[in-house]
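Note that one protein chain is taken out, while the other chains of the complex remain in position.
When the chains are written out, they are named A, B, C and D in that same order, and each has its own residue count from 1.
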Amino acid sequence: MMVMIPEFAFEWIIPEMIVMGCALLILLMEAFSGERDVRVHSRFLALAGSIAALYFTAAGWGHTAGIFNNLYLVDNYGTFFKALFLVISILICLGSQRYLERHAIVMGEYYALLLFGVLGMMVMVSSSSFITIFIGLELMSISIYVLCGLLRENHLSVESSFKYFLIGAFATAFLLYGMALLYAATGVLDLYELRDYLGSGDFFLTPTFMAGLAFLTVGLGFKTALVPFHMWTPDVYEGAPTPVTAYMATGVKAAAFAVLARMIFIPFDMQSALPYWQELFWLLAILTMIVGNITALVQDGVKRMLAYSSIAHAGYLLIAFTVGNIQALEAMLFYLLVYAFMNIGAFTLLMVLEKKNGSPLTCEDFSGLAKRNPFLALAMTVFLLSLTGIPPMAGFMGKLYLFGMAIRAEYYWLAVIGVLNSVLAAYYYLRIVMFMYFKDPLQEDRVISSAGPFAVIIIAVTVTIYLGIFPRTVVNLIAYAGFAPF
Amino acid sequence: MDVITLKWLLFMTVALLTIGSSIMMVTRRNPIHSALWLVVTFCSIAVIYLLLGAQFIAAAQVIVYAGAIMMLILFVIMLVRLEKEGAEERRKSRMKYAGAYLTLILFLELAVISLTFFMTGKEGRYTPEVMETAGNVRAMGGLLYGKYLFPFEIASILLLVGIIGAVVLVRGKATRRKTD
Amino acid sequence: MLQDIPPHLYFLLSGILFTIGAIGAITRRNAIIVFLCIELMLNAVNITFITAGNLYNSLDGAIFVFFIMTVAAVEAAVGLAIFIMLFRLKDTINVDEINLLKG
Amino acid sequence: MSSHIWLIILFPLLGFLINGLLGRWMPRKLAAWVACLSIFASFAVSASIFLEFLALPPAERILDLDIFPWIVSGDLQVYFGLRIDALSLVMCLIVTGVGFLIHVYSAGYMHHDPGFVRYFTYLNLFVFMMLLLVTGNNLLVMFVGWEGVGLCSYLLIGFWYEKDSAANAGKKAFIVNRIGDFGFLLGIFLLFVSLGDLGVWTLKFSEIAPHATLLDPAVVTWITLLFFVGAVGKSAQIPLYTWLPDAMEGPTPVSSLIHAATMVTAGVYMIVRLNFLYSLAPDTMFVIALVGVLTAFFAASIGIAQNDIKKVLAYSTISQLGFMFVAVGVGAYAAGIFHLMTHAFFKGLLFLGAGSVIHAMSGEQDIQNMGGLRKKLPITYVTFLIACLAIAGIPGLSGFFSKDEILWKAFSAPQGHTIIWLLAAITAAMTAFYMFRLLFTTFHGQCRASEEVKHHIHESPRLMTIPLMILGFLSLVGGYVGIPHVLGGENRFEKFLSPLLAPQKQLAASGWDISFISQAWAATTASPHETALEIALMALSVLLAAAGIFLAYHLYLRRPGLSSDIAARYSGLHRLIENKYFVDEIYDRIFVQGVLRLGRFCARFVDEGVIERFVNGTGSTMNALGGLVRRVQAGYVQGYAFGIIAGAIVLLAYMTLRPLY
Partner (left out) sequence: MDQSFPYLTILIALPLTGAIILLFLPRENPGLIRVVALVISLLEFAVSLPLWFLFRNDSGDMQFVEQAPWFPEWGISYLVGIDGISLLLILLTTLLTAICVLASWNDIKDRVKEYFVAFLVLETAMVGTLASLDLVLFYIFWELMLIPMYLLIGVWGGPRRIYAAIKFFLFTMFGSVLMLLAILALMNSYAAQYGVLSANLYDLYRYVPPLSLQYWLFGAFALAFVIKVPMFPFHTWLPDAHTEAPTAGSVILAGVLLKMGTYGFLRFAIPLFPEAALAFGWIISASALIGIIYGAIMCIMQTDMKRLIAYSSVSHLGFVMLGLFAFNTQGVEGSIYQMLNHGIVTGGLFLVVGMIYERRHTRMIADFGGLSKVMPVMAVFLMIITLASIGLPGTNGFIGEFLILLGAFKFNRLYGALAATGVVLGAVYMLWLYQRVMFGQIVHEVNSRLKDLTKREVLILSTVVLLIFLMGIYPKMFFRKMEVTVAQYLNFVSAKGQVASMSPSRLPVNMVIGK
């Protein structure tokens, strides 16, 4: 039997190659150059690589191809997410330098792992086969297990890494079991083949198949932090170094949702299993929103609060799956984009404010920020309002889009619960605004942010407001992205 | 004794062994014992693979799992000091056992799912006849370097990341870290 | 005359192992044993893959298992590194004693 | 001329504005001049119009002027407009005439008060509002004046705002008036809504009148009753009279002007103004007469036992207002207005006299501490005596003519009744009694004041006594404009007003006395119009008055101790009367405390207990739930793993079982 070595279509995976190349280069450099150089060069390389990759990704916009025996898809959907991951990577590289210095993480591995994580995400969202998805997922996860534990002397960081690893591996078993059961029920591992097979008509919903879907939901529910698979999230987010938290909250979440969407929308579009799945998502969405918000309500630590709020946002995003059509998917894409900017902005602010002794930031630490640094306070307000979903911030447009889809599909109660949850969320988001503006500062000294975080915050604020007022271009772009692969 | 009966016999034996050894693994206090019981489990699972005609995987199972991974784990167990699990706080352990019993529901569900299995899947092209001619390992190799070359490459990066990660996490303390 | 071994039994075996692994993972206190239990769960999954592959004359399952093994190896490496790091820092890898982060 | 009628209201307004805006920088004297002159100018305009009117045939004695559109909303087309006719002209003359005198008097009386300018500002505003009330050509303009005088009353009663009692009294007056206004407003609404169906949207009297008969009689009854509620409030009738005695906290000239001569009579004026409606509502008329006579009697009975000179006069005012309502209630509108006018003279005079006394007594108001002032305050005494005689109804004085007219009408008019007449006549006797009790106790006998006060007693300055004398003169002769036919007069007053008044017979003509009450009523009414009877009744009432005076003379001059003996013998009754039947206390208990209790209930129970508890409860529930979820999040990784397992169990069960049903 002939071994068919596939044509290696490099021209389609230039961004991936650049990212990987940069990561490897950083590793090499780490081995062969001095500490100062590493600090500067690795950051430069990571940034330059991400930007270059972003450029090529953007250049690939509009192209569609299935490469490596159709295991790897190049399409606008994937391109959108790749670009998003690269932007996240750029922002995090930009914003985290001071943080790394303060915590003595000067290793190039940080950037390398960051890029490997991005590579994993890129592979994930471009895959059409369970195998590739799984490999990409693991590449991303393993990078992040390590990233979480980068503060090796910090109990919280190590604990976070430890917990994430154990529970991640545990959840992976469920994910794999789900894939295995699907395989047992259908005999295929490729999403398109699955679609063709399911569409061929000689298939019915066996318990095995449904169980496979259930386990798949469990596994990805873990990654997307849906209740009740969310419980690791606050602990891991809190303990991890803040840039990594930002990375997880935006990148990992986006990647997981992207994959979940692929899994649902490629094979199960218009299929008989979908309604049941949608019902499940309806339930999960509500549960996730409520639990996330209610628990966030009682948090003192800001990072932990943001962690819970990210759970709640996952709940909002699930609305897209409940609705289960392409337009809803576009809404989700838009929301993820917006969410990335506002969340990274908020986390970058946390990095700036973080205390020397590393104890977790509480609301009290935000006291009087409006006096200590009015700009930062204003920026934080923008992010928080955007997270709440108050116009004219982008978060509002995101919610408008998502809830609009829910309404259009006549999921009225889901939408009602969703918006009521955002009222609940307003309470804890505004609490920080309250501390920033209404209370007197605990220390009088001005907070100064260095250039990197400052740039990130500026970018995030700009995008958050811009997309809040002029969402049209991006939404239309996404509409293009959303339609393309299916 | 015909082949089928033999297969049955073998299967039953190995399956029971697998289950038994895994139960032993879970219940042993001494982690080293646990690890060793797991080696037994892995090996017996390799036999199951053989029964299912997956020779390559069976071999890999023994080599990679029972061999490499378990050795690594045993090393680490020894490195981090043998630790016996003492009496746990009652309440906590009771909670855990409650969890364990509830997990039996999961088992029931899995059992139902397994037993109500229908062969609804799509037939692949690697029929026993094909395998006869090509051979399991060769077919596997062809797929890995052919169709699945891309994940294979990514897996290599994954391994690299694993190495780097392990090194990053456990290498000597950074000499120039600030004291906090 | 016996039939060939039905796949149901393999699946059942897989389910049993998965459950045992899961129970172990939530009851044992030693992190390494927890990790072992998770490995057991992965193996249970592998049995399902191989069984299904065998059933449908497909090698994809076996390929998947191969990748799972790879990943398991990587996870073992990184996981053990994390355990060692944790042990260095806290002198224990008892999962019950690692709960600074909560609430 | 008609285009100049707005001058009548303009002058007081100017006076008000000048004093109000510039008063702070003006010398007091100038302010007083401005105030007095503005009223006098207004009086002059009124008088000139009056003279002009006399030259015109009665039917043309109407000047109607819409000045500018005021409230124009949909079909509501209300203009700010004035109307001068016989009725409003009479009122204008009274208001500006008496008002002018009282202004002059005030310049003396308030001479030492630090709020001198403020006082005249208010007073001018009051006159403006009162003139607006009487000259408004539609209900809404009238209502402006109606509320405006209430406001001025409030301001002037509370003029000495440092005194809590004054501030309270002012507030009480305003609020009680508001209750009346509530009725007035509803009356306007009902009238407008009913008229709207007929295409009348201006609320102008001149347009309502011709359409009045087209309205549904039952609705008219309601409308008139509602308006009457307003009148009850403004004119201090049962049950809303309690504010008036308290209003005596204000400066005495104010009591004289507002709470005797003008404002309180607005209710009467309003009913007469709307007589075309009232004449269509016999049931309402009955109610009015009944309320009037009861008030008259009731207030008179209280007046008997009061010792505060102003309180006595206040109750007397209430009582006399009751008389006026009896008059309008029995359809004798002209008689009502006639009495209104004479009452303005003598009651204004009485108050001014009382003011003079108080002025002399250094602020003392308790008649038990007075006595024998006759010698020291001769002018005051004489004028006071004239007024007393007038109010008692001694023939020849103004009060006699007007009061007798009312009594007669109460007896003879189709709406009248013997019982009403009887009560009114008894009240008249009581009036004579308590007025002379007041006179005797104050001016006769021994002076019971302290030595220091005694030392300061002096006749008031001329600025005060001249108005007294003028009013005294008017009290003497004011009645001669309306000498009844039976005494050989031709009742010019009634004739002057008659073009505006609904003919007495309209009731029968409209032919709708289907009402049970009015039918039963009519059956017992004495209908014959006999001169002999009228004279007899007149004589009877004079006798009654004389008896009252004699009784007072007997009890308070001849046998000074007797009154207290009687009081002691009937101590229960005495206490009841002395305490004004405890009406204030009852009102306080029921309404004031009731509202406060309701307020406490709303604040404590509804707002805090229910709504706020719910609102805050939602918050704390969320927090509690959050705490609960937080407890689950205990930090044990195996717990999290179990969470996944549990989720998987549920999802598995759901997904596998869901397709089955």
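Here is the rule we use: contacts are C-beta pairs under 8 Å (C-beta built on N, C-alpha and C of every residue); 3 or more make two chains touch, one makes a residue touch a chain.
Predicted model only: the values in this text are computed from it and were never measured.
Enquirer: Any idea which chains on screen the missing one touches?
Expert: Checking the complete complex, the chain left out touches A, D.
Enquirer: Thinking of the whole complex, not just what is shown, which of D:Gly158, D:Gly348 or D:Gly393 touches the missing chain?
Expert: D:Gly158
Enquirer: Touching the hidden chain in the complete assembly: which of D:Leu22, D:Ile71 or D:Ile590 does that?
Expert: Touching the chain that is not displayed is residue D:Ile71.
Enquirer: Please pick, from D:Leu214, D:Ile566, D:Leu598 or D:Leu628, the residue that touches the omitted chain in the full complex.
Expert: D:Leu598
Enquirer: Contact with the hidden chain only, please: which chain D residues?
Expert: With respect to the unshown chain, the touching residues of chain D are 68-76, 80, 140, 143-144, 146-148, 151, 154, 158, 161-164, 167-168, 170-171, 174-175, 178-179, 181-182, 185-186, 188-190, 192-193, 196, 595-596, 598-600, 602-603, 606-607, 610-612, 615.
Enquirer: Touching residues of chain A against the unshown chain: what are they?
Expert: Residues of chain A in contact with the hidden chain: 370-371, 374, 381, 385, 390-392, 396, 400, 403-404, 407-408, 412, 415-416, 419-420, 422-423, 426-427, 430-431, 433-434, 437-438, 471-472, 475-476, 479.
Just so it is clear, only the chains that are shown with their structure count from here on.
Enquirer: When contacts are scored as defined above, which chain pair ends up with more C-beta pairs, B-D or A-D?
Expert: Top pair by contacting C-beta pairs is A-D.
Enquirer: Taking each chain's centre as the mean of its CA atoms, how far is chain A from chain D in angstrom?
Expert: Taking the average C-alpha coordinate of chain A and of chain D, the gap between them is 78 Å.
Enquirer: What whole-Å value do you get for the distance between chain B and chain C if each is reduced to the mean of its CA atoms?
Expert: The mean C-alpha positions of chain B and chain C differ by 5 Å.
Enquirer: Going by the contact rule already set, what residues in chain A reach two or more other chains?
Expert: Residues 131, 135, 138, 142, 145-146, 149, 152-153, 161-163, 166, 170, 181, 183-184, 187-188, 207, 211, 234-235.
Enquirer: Using the touch rule from the top of the page, what residues of chain C touch 2 or more other chains?
Expert: Those would be 7, 11, 14, 18, 21-22, 25-27, 34-35, 46, 51-53, 55-56, 58, 60, 63, 67, 71, 74-75, 78, 82-83, 85, 95-96, 98-103.
Enquirer: Given the complex with chain B, which residues does chain C contribute to the contact?
Expert: 1-5, 7-24, 26-30, 32-33, 35-37, 39-40, 43, 46-47, 50-60, 62-63, 65-67, 69-78, 80-85, 87-88, 92-94, 96
Enquirer: Within the complex, which stretch of chain A touches chain C?
Expert: For chain A paired with chain C, touching residues are 130-131, 134-135, 138, 142, 145-146, 149, 152-153, 155-156, 158-163, 165-166, 169-170, 172-173, 176-177, 179-181, 183-184, 187-189, 234-236, 238-239, 299, 304.
Enquirer: Taking the touch rule as given, give the residues of chain D at its contact with chain B in the complex, in rising order.
Expert: Contacts found on chain D: 636, 638-639, 642, 645-646, 648-649, 652-653, 656.
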